[in-house]
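Yeah, one chain of the complex is gone here, protein chain that is, but the others are all in their spots.
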Amino acid sequence: MYDVVVIGGGVIGCSIARELSRYALRVCVVEKEADVGCGTSKANSAIIHAGYDAAPGSLKAKLNVEGNPLFTELCQDLAVPFKRTGSIVVALDEKEVADLEALYERGRKNRVPGLRLLDQTALRALEPHISDQAVAALYAETAGIICPFTLTIALAENAYANGVEFFFNAEVKKVYALRPGAPRFLVKTDHLCLETRYIVNAAGVHADNISRLAGGDSFYLTPRRGEYCLLDKDQGSLARTVIFQVPTKMGKGVLVAPTIEGNLLIGPNAHNIEDKEDTGTTAAGLAEIIAGAKRALPSFDAQKTITSFAGLRAVPPQRDFLIYADSKVKGLIHAAGIESPGLTAAPAVAKLVREILAADGLKCKPKRNFNPQRPPVIRFSDLSFEEQSKLVRRDPSYGRIICRCETVTEGEIIAAIRRPLGARDLDGVKRRTRAGMGRCQGGFCSPRVMEILARELKLPLTQVTKQGGSSYLLAGPTKAPEETGKKGATNNGSL
Amino acid sequence: MEAYDLVVIGAGPAGLAAAVAAYEAGVKKILLIERDREPGGILEQCIHNGFGLFYFGEDLTGPEYAARFIQRVQERGIAIKLNTMVLEVTPDKWIIAVNKADGLLKIKAKAVVLAMGCRERTRGAIFIPGTRPAGVITAGTAQRFVNMEGYLPGKEVVILGSGDIGLIMARRLTLEGAKVKMVLELLPYSSGLTRNIVQCLQDFGIPLLFNHTVVAIHGRQRITGVTIAEVDPATKKPKPGTERLVSCDTLLLSVGLIPENELSRQAGIALDPVTKGPVVDDGMATSVEGIFAGGNVVHVHDLVDNVTREGEIAGRSAARYILNPKPAPSLKINTKAGAGVTYVVPQLIHPQQMAEELVLSFRVNQVFKDQKLVVALATGQGHKILGTKKRMIMVPGEMQEFKVKKEDLWAALGQEDSSSPLELTVSVPEEGEDHDV
Partner (left out) sequence: MYRELICIGCPMGCPLTVTVEEGKVTAVSGNICRKGKEYAEAECLNPTRTLTTTVKIKNAMYPLLSVRTSKPIPKDQIEACLQYLCGITVEAPVTIGQVIVEDVLQTGADIIATKSMARQR
C-alpha cells in the first residue's frame, strides 16, 4: 500500500518523487518506458529559463521564477552539470526593439532578476557571431543550460536512494477509484496492481488520458511537436548564451544555444499533431528550424548536424500549467500540461504538488535520514592527466576507451549500468555516459557497449535493446543453428 | 615517459605501411598505436576479395592484405600497442594515450604519422527524417557484426547508398540469409564498382534504384519500414507523389566516409574543408612540422593499394625528417581543383624536395566520358600545361591519378622567382574550352 503513486517518470514525476522522498512516505513511480526521462524530458531545449516570458500572474510565471534559483543548490546536490550562461532575446529590426521593452516589462512584473537591455555594441561584444541584422537584445543573466536527461536521471537516482520505488515498462491501463475509506485507488498496469492513497498524474502528453482513466476532470492536452538539430562540438562556441528571437504569435521561435556538453542546439519549431507518440522529424521541419536559427546566427554550418530529433510538448487548453487537486476524484493530483518552462519549473512544481498533497490530508513528516546528495559520476574526459592516471591504476576498466568521439571508458559504462536505476539498454547507457552521442553516433562503440550490457546484465547479445521493449538491435546469430543442424553432425573434423 | 623516434597512430593499412617504410628508411625506434584488439584496421572485417590488385598484382581478401603488412611489421620487430587509445597529440609531438595495462601514457616522438582512417557518415549527417527506432545501422558497423562477431543485424533490409560498402554488404547479408529488398541511390549513377553492382546485386536479383532516397523512417521501437521517393536529379529533392512505403526491419546506411581528424584538429593541423583531412605536401607532411599523415585520414580512398602507397610516403618522409630535422623548403606550389574537379591531394608541392615522380590524386565532380584532363602550372608569367590526357571515363566514385615528373615540373617552373604564388591546377575543361590561357 502506497501513500503516493506518481504516474510518469519524466523530469516532473522524478522531481515530485524526489521531493516526496524527503518525507516518511511510501512512494513509487510507474513509467511506461524502460527508463526515466523518455518522453518530453529527453527532447527539449535543455534550458533553464529566466522567467520573463510567461504571462504575469500565471502559474507558469510563478513556478519559473521560483524554480530558476533552486537549480544552483539542486545541481550541486545531485552532481548535475549546470551553467548559468544567461540568455538573450534579439531584436532583428528596429520594430522589434519595442517587443524587447515589453518583455523587459513583463519580466519586471514576474520579478525576474538580472534583466538588462543591450544595445548593438554590447550585444556584439557578448555574441560575436550574432546576425548583422540584430540591433538590440534583452539579456537575462539567470538563464542557463543543463542536460535534461542527466537531471532527470539524477533526480530519480536520488529519489530511489531515499526509498522511492520505480517500476518501468509499466503503462497504466486502469485506475480504480474505490469507495471512501483507504485505500482510495488501485493502479493497474500489465503486470502490477498498486494500492495507493494518492495519485500524482505527471504523465506528460498522456496526462489527459490518465485523468480520464481515473474518472477525473476532463481536459485535452494537444501534443505540439518541436524539432531540433544537434550540431558538432566544433560549432558549439558560436553561441555563448541562449539566443532567442522575439516571440511572434507563432510562438517563442527557434533558439540557438550551446549545450552543457559543448554542442550547438537549434530548434524548436511548433506543430500541433494528433498522435501522442509521433516523435518523428520531417524534412520540412528540419529545414524550417535551420532557416529560423540562421536568422539570428547565420554562420553555423548545418552540415555539421550530428543528429536531429523531435519532442512533444503537452499544451494545456488555457496555456497554463494544470497543477491542482482534481475536482471530482479526491486524492488525484494533476501535474499536467507542463510545457515550457517545465524543466525550469520542475523543482518548484514538486514543492507545489507536495503542498497540495499536504493540504489534501497527506501527512508529510520529514525523514531524518533523507540524503539530498547523489554520489558524483566519474567522467574520465573531465579529469586531469594525473587524476586519469590514478583512476586507471585503481580500476583498469577506465583505461579502455569505448566511445571515441566522447572519450567514454568501459569503467564509466559499467558504473552507469551498476548504479541505482542503472542503464538497461543502449540509450540508457548513452544518456548516462554520452557513449554514442558524438559525431559517429555509436557506429564504433555500440557493438562494444552492447557487449558490456550483455555481460553486466547476463543477457545474450541478441536480447540487448536500444530502448527496451521490442527495440532489439540484432536479429540473431549468423550461421543460424537450424541451418547448422542440417549438416553439422557429419562434417565436423574436416581439419 | 616513453620516447620513440616515430609514433604511428593507427595500425590499419596506412599505419602499417608507414611504420615499415620508415623502418626501411633507417628509423628503428618506432611505435604503432592501435585502438582495436588486433592490427589491420578495417581490413579485418572486409573479408571479400579485390584487394591488392595494384600493389601485389594479386586478388586478396582484406585480412590477407593486412596480414602481409602485419607480418612485415612483426619481422622488423616494430613495437605495437594494441587496445590503446590516443587521447591527444600536441604540436610538439607529445602523445597522450591510455590502455588498461599501462594506464595513462605520455610518449615523446621525434615525428608522428597520423593514420587514423575514417568513419562513416550517419543518419543525422544526412538528415533522414522520421522516428529514431533500433535497426538503423551503418554498413561498416553491420559488416563488423556479420563478419567478425557473428550476428545478423536484421532480416529484411533496405540499403541506402550504392557505394562499394553498401553493395558488398548487400551480398554478405544475402549470403547470411537476410532478404535485401533494394539498394537506393540518390545520384543517377553508383559510386561503386561495376563489378560489385553485377556480383553483389544482379547475381542475387537485388534491385538498384537510382535517383531514389529514403524520405522517412517509421517504427517506434524497431524500424518497421521506410518511405522512399524518387528525387529530381537536378535538385536532389524528392518528387512529390512518388513516395511509397517499403517495409523492412533494417535500414543500412552506406552514405559516405569522413576522415577522422579529431586528433589532428587538437594538434592544430590545418584541415582541407573539402577532403576533411589534413592539408599535406608531396611528402604527406601536414602543416605542423614533424607530423605526417597518410591514407583515409587524409582523404577517403577507394583502393587500399593507394592507402598503402600514401602510408609509405608518410613513413619515408617522417624517417627523413627524423634523420635530418629541418622545415620544408620555402619554394612551394599550391595545387588547385579546377573545373570539374572536387579536390586534389597533395595540396602542396615542394619542388626542391619532391620525389622523381609525384602522383596527384583527385576526384571529378560528375561523370565524364571521353573528356580531356588538363594539368597546368600558373606562374607569375602565365600558364604552362604540364600535361593533358584524354580519358575514356572518369566517375566521382573512382579516384583519378595524374603523375607529375619532377623534371617536367622544374622545366615548367623555369627561372621562376620563388616569391610569386605558384599554382598547379587539375581540371576537366568543357569541350572546346581554351585552356591555353
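We call the chains A and B, going by the order they appear; numbering starts again at 1 in every chain.
Convention: a residue touches a chain if its C-beta (ideal position, glycine included) is under 8 Å from a C-beta of that chain, and two chains touch if they have at least 3 such contacts.
Note that the structure is a prediction, hence the values are computed from the model and not measured.
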| item | value |
| --- | --- |
| Contact with the hidden chain (one of B:G41, B:P63 or B:P238) | B:P63 |
| Candidates B:A3, B:A101 or B:L175 - the one touching the absent chain | B:L175 |
| For chain A, residues in touch with the removed chain | 478-480, 483-484, 486-492, 494-495 |
| Residue numbers in chain B that touch the chain omitted from display | 37-38, 44, 47-49, 59, 61, 63-64, 67, 147-150, 175, 193-195, 197-199, 202-203, 369, 392-393, 395, 397-398 |
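Assume only the chains that are shown with their structure count from here on.
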| item | value |
| --- | --- |
| Chain centre separation (chain A, chain B; CA means) in Å | 38 |
| Residue ranges of chain B in contact with chain A within the complex | 35, 83, 85, 87, 96, 98-104, 106, 119-120, 122-125, 127, 129-135, 138, 140-141, 144-146, 149-155, 176-178, 215-218, 220-222, 238, 249-250, 262, 265 |
| Touching residues (chain side chain A, partner chain B) in the complex | 230, 234, 277-283, 285-286, 303, 305-309, 385, 388-389, 392-393, 396-397, 399-401, 404-405, 407, 426, 439-441, 443-444, 446-447, 461-462, 465-480, 483 |
